[in-house]
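Only one protein chain is missing from this complex, and each of the others stays in its spot.
Take a look at chain A:
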Amino acid sequence: MRRSDLGEFEEIVLLTVAATTPMAYSVAIAEELEKETGHAVSTGAVHAALQRLEQKGYLSSYLGEATQERGGRRKRLFTMTAYGGKILSDVRSVRNNLWSRIEPETLTKIGLDFS
């Protein structure tokens, strides 16, 4: 597994794509991220991340319909590829593993007790 391939921002964007499919495009993703994180997220940053993810093969894209609020321009819609899904689940299992290995006392100590 080439774990280092996926940056943190990219990982979140990838997850958001998965969450907003089938309407995953830059604006929807950026708005979603803003809502979730509470920070302003620029379209350009999201777009750049999406481009990189597509280059790496985690995403595929196609041009969608034009709408009026876009000044008659079409949007690029993204869907996750199977490879992208595998990467995401790999990342998740690594995290889960690590989480499960944390001792309950430690969890309490650092105030992360979910039980």
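As a convention for this text, a contact is a pair of C-beta atoms (placed from the backbone, for glycine too) under 8 Å apart; a residue touches a chain by one contact, two chains touch by 3 or more; residues count from 1.
Criterion: contacts and distances are computed from a predicted model.
S.K.: Could you check which of "ABC transport system permease protein", "Cytochrome c domain-containing protein", "Acetone carboxylase subunit beta" or "ABC transporter domain-containing protein" matches the UniProt name for the chain that's left out?
M.R.: "ABC transport system permease protein"
S.K.: Touching the hidden chain in the full complex, which residues of chain A are there? Just list them.
M.R.: These residues touch the chain not displayed: 25-27, 30-31, 40, 42-45, 47-48, 51-52, 63, 66-71, 73-76.
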